[in-house]
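The complex is shown incomplete by one protein chain, all other protein chains being positioned as in the whole.
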Amino acid sequence: MLLALSTWQEIEAYLERSTAIIIPIGSTEQHGPNGLIGTDSICPTHIAAGMAEKEDMLVAPTISYGMSQHHMAFAGSATLSPSTLMAVVIDIVGSFRQHGFTHFYFLNGHGGNIAPVTSAFSEIYAGHGNDKTSPRCRLANWWRDSAIAALAKELYGNAEGYHATVSEVALSYHAHPEAVKHAEMEPAVAPTDEFYDAADFRRKFPDGRIGSSPQLATVADGERFYQLAVETLTKDFHAFVANS
Amino acid sequence: MLLALSTWQEIEAYLERSTAIIIPIGSTEQHGPNGLIGTDSICPTHIAAGMAEKEDMLVAPTISYGMSQHHMAFAGSATLSPSTLMAVVIDIVGSFRQHGFTHFYFLNGHGGNIAPVTSAFSEIYAGHGNDKTSPRCRLANWWRDSAIAALAKELYGNAEGYHATVSEVALSYHAHPEAVKHAEMEPAVAPTDEFYDAADFRRKFPDGRIGSSPQLATVADGERFYQLAVETLTKDFHAFVANS
Amino acid sequence: MLLALSTWQEIEAYLERSTAIIIPIGSTEQHGPNGLIGTDSICPTHIAAGMAEKEDMLVAPTISYGMSQHHMAFAGSATLSPSTLMAVVIDIVGSFRQHGFTHFYFLNGHGGNIAPVTSAFSEIYAGHGNDKTSPRCRLANWWRDSAIAALAKELYGNAEGYHATVSEVALSYHAHPEAVKHAEMEPAVAPTDEFYDAADFRRKFPDGRIGSSPQLATVADGERFYQLAVETLTKDFHAFVANS
Amino acid sequence: MLLALSTWQEIEAYLERSTAIIIPIGSTEQHGPNGLIGTDSICPTHIAAGMAEKEDMLVAPTISYGMSQHHMAFAGSATLSPSTLMAVVIDIVGSFRQHGFTHFYFLNGHGGNIAPVTSAFSEIYAGHGNDKTSPRCRLANWWRDSAIAALAKELYGNAEGYHATVSEVALSYHAHPEAVKHAEMEPAVAPTDEFYDAADFRRKFPDGRIGSSPQLATVADGERFYQLAVETLTKDFHAFVANS
Amino acid sequence: MLLALSTWQEIEAYLERSTAIIIPIGSTEQHGPNGLIGTDSICPTHIAAGMAEKEDMLVAPTISYGMSQHHMAFAGSATLSPSTLMAVVIDIVGSFRQHGFTHFYFLNGHGGNIAPVTSAFSEIYAGHGNDKTSPRCRLANWWRDSAIAALAKELYGNAEGYHATVSEVALSYHAHPEAVKHAEMEPAVAPTDEFYDAADFRRKFPDGRIGSSPQLATVADGERFYQLAVETLTKDFHAFVANS
Partner (left out) sequence: MLLALSTWQEIEAYLERSTAIIIPIGSTEQHGPNGLIGTDSICPTHIAAGMAEKEDMLVAPTISYGMSQHHMAFAGSATLSPSTLMAVVIDIVGSFRQHGFTHFYFLNGHGGNIAPVTSAFSEIYAGHGNDKTSPRCRLANWWRDSAIAALAKELYGNAEGYHATVSEVALSYHAHPEAVKHAEMEPAVAPTDEFYDAADFRRKFPDGRIGSSPQLATVADGERFYQLAVETLTKDFHAFVANS
């Protein structure tokens, strides 16, 4: 069930059955020579839609802009400052709480969001002290799920990489097969390194990839990630709601 | 050309041809008994996609959460505070400016966004003083376009209304025919009034509509609005880029 | 009754009779070759004083600095950022609420204030959710009143203009006849156009006027606007208090 | 020369002669049984006008709302939070700097403004590092001037007090003889004490005075304070401009 | 009793005996040729430890960074902006309040902290309106204590000075005899003047001292200040707790 395609009366009815909501969150940032700028938003949006197709779960509109400061030396990347992203998360949780939602499952597609979203959760909890009814927030990073990580390892070994990974590019292609791209990449497996600011990132990773070979990504592999992610994150969602 | 489905190299190439970008902005809020909670985001996203299909224009991901404080007494509505929405707009404009974009065409679907987005533009301009290269920002409210308003008047007269209007519901149905809803509404044409806070809104407009009869909305009408909006807003976009 | 010239015991007594307050709000910005920099503050201050002379209404001190970013390329203009102005409005409403005031009638003299003050109202309402006793705020733009606009049209036709209008200059002269100025202006009626930042404003409107001929302004006309504004805004004030 | 009654061309001309500006700043707060709520704004406004009558000095509109948190238990008092007041001061200084002003003489009527305005100055200076052209800001508290304090001591001894002082009430009466009030006060000289929050203030000073006997205030005394303040603060202003 | 060296159960027990806490606050800024950069933090930390040795008082960790904008032209100085320091104070008071603390005794070593900390207290009080249980905050500036000031006067006369004073350098040497420094200073007594920003400070006080001769500082004198400060501030602390 997609919030954007529902009426308010349908949400009122949903709240009788569940007070949990899935909020996909991604970014708008470069993903190398053949990866889509929307990759990090497309992936959690796609997985969440799959979850909601199979079970009675409510999916909110995707937060499509994230914290991508380190990608800003590549055209088309956009970033919210950490404090802006925190404000967005705080406002959205605060809004849905007014209607009775209690469990906020942020399905995340982007590593750079982890620090600010975690910080936002702390600000949210701080507002509730020892209040026994304070909200429950979880940041689920789909690519860090152990089953997903194992599949990526099995399929690509070290060529999976850390940014513009094969798995995320494949999953985005499954969501948007019309947007599959092909590009020469040199070297085949991108370098890895620590990095600091955006200029440093670009110097070290001139085509935008970190440690990955996204030229290996296919729609067919994307479907495997999709099926697995829908299954494994559905379990994670149920565990979250049941245990917190 | 959709930013989310492009690579950074494709954006680098686009910047050789144009430094203007379309940024759809909407809201997540109740739209009466048969209107979709995503209406205000769906409409500008749909129009922008149509514009980009016909001409070489770049469309950024939609800002799906807007300033909807007055809708918060209806389940499923979410709101950013005005200052959060201002920060989002400022950060996004600031990001794209770093890549050389100069013209920011916010294609807006929601009246409640006008005050904070206009305020954000002032903060952006303030940062540039007499700088001759300061950005150019425009907030284009699709439903206020004179051709669109005339069509709505012609089709529905006063039943077009002010919130959950027939035209916006029709346009959202054209974008998502799978989500067409039917609902009894009483009275046929909703009341109109001034309103203050969310509780006052709900008291005066108990099913969420203001002055409208969205039960008249059809996919066929939606297509007329779509075609007209693509045409008339494309002209508006060109005028903006040419004259500022 | 002027708050600034009252004692706290007099205000305590007033609150027994009424919980409504008028707060004039203006700006400090250029108004063309013969308009006063204080025009936008002087006008609502003058009208409010007239209202309070005739009826038992309480008038707070004027907020003399507004959001005037686009006038900053002319000497003497000052601007609060939108977020500062929002904070000022929020703090003042919050202060008076502590004493039991419920109705806040902002009598506004400056178009640039509309977006930030409207945004501030939303932040204020957001703090009160479904609270039935939340405050009622109204932004009354004196020059947009239909009777006032009709008089300006009758007297000056299109030469009334959009900034440094004849009516506001005339009204400010009625308030301060000692400050009447004379200046040559070329062309007689200033140009009109859309504008973006402060530099753009100055380029397009080199003497500060938009579409107006303020050399037509006289103290006598100012008196007509004054009498009409006191009468018509008093009605508006009563309607606001009665109906909200 | 009053900024509010000038045109932008007149300010442009003034800037050829001087780059210093006087900005009166006060508050809107209770001043005991016979003191005006506007006392702290009226006094510096009155003195500044006197200074500008005698010499070629420019006076900006008064900041009429200050930091008055501790007076909030008395009807009619209003307060900006310290951070709002800081933002106001920062924005106003930043605005006038754009036109070439270099010396900002805040003529202050309220002790509660000292901490936030001083903090604002630090934020302003922080923005300029070792920049040799950074602005010069001075907070001149008229009642702390040694000549003024000596006159108050001579006239009233200890009955001058610390809030709703005889001198400030007298000076406000000189500015507004139409608003002179009479009230019984018990005890004749109000108590003095340290205080914390607004409730504590009201408990300790039930009629709003601290240590003062403002029933002694007369228009005639007010004139003496006025003449002396105009003279002594004019000297202080010149010393500030000459030595910084 | 030092909070940092206690367990939470020990604090729970302390709260049965007292709800007052001492919070030393200083700065990290130059203190002339032989003064330590940590002087302003070392002094109140040292005094507070002495107070807690003699009586059952709880001392929180020192806030070691203060508002030192005007010292920024000297290597090693650091500053929080006034608004950051305000946030720090507000958060710390808010935290301890949750555990039941009611009296917050900030033992301050740095004049530049006075404006922002005082502003923070106002923001804290504003949050509590007429709440009878609002916290009590006191900023105790050790060097302004009359007994301390008298001793400094007696020992050094005018050579005590205003920054990098003999007394504070002596006291810091008593706390850290291993860090005693020797330096030639010319002139023997540093100049005094008003100052504005950091560049102005450095121009007027090229070695960092204002009006002082810290070459007179000895560990032995430091001990006298230490003993006196422990005694006199202990009394001040008790008076604060008893009377507010």
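Order of writing sets the chain letters: A, B, C, D and E. Residues in each chain are counted from 1.
Convention: contacts are C-beta pairs under 8 Å (C-beta built on N, C-alpha and C of every residue); 3 or more make two chains touch, one makes a residue touch a chain.
Note that this is a predicted model, so its numbers are computed, not measured.
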Interface partners of the hidden chain - shown chains only, full complex considered: A, E
Contact with the hidden chain (one of E:Ala52, E:Ile92 or E:Ala159): E:Ile92
Of E:Ala20, E:Ala48 or E:Leu80, the one touching the omitted chain in the full complex: E:Leu80
Interface with the undisplayed chain - residues on chain E: 2-12, 15, 28, 30-38, 41-42, 60-65, 72, 74-81, 83-84, 87-88, 91-92, 95-96, 98-100, 176, 178-179, 181, 183, 208
Touching residues (missing chain, whole complex) on chain A: 67, 69-70, 72-73, 79, 81-83, 86, 112, 114-116, 118-120, 122-123, 125-126, 128-132, 134, 136-137, 194, 196-200, 202, 243-244
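Heads up, the rule we're going with is that only the chains that are shown with their structure count from here on.
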Reaching chain D from chain A through chains that touch each other, fewest steps: 3
Distance between chain centroids, defined by C-alpha means - chain C, chain E (Å): 47
Where chain B touches two or more other chains at once, by residue number: 72, 79, 81, 83, 129
Chain-level touch network, classified as line, ring, star, complete or other: line
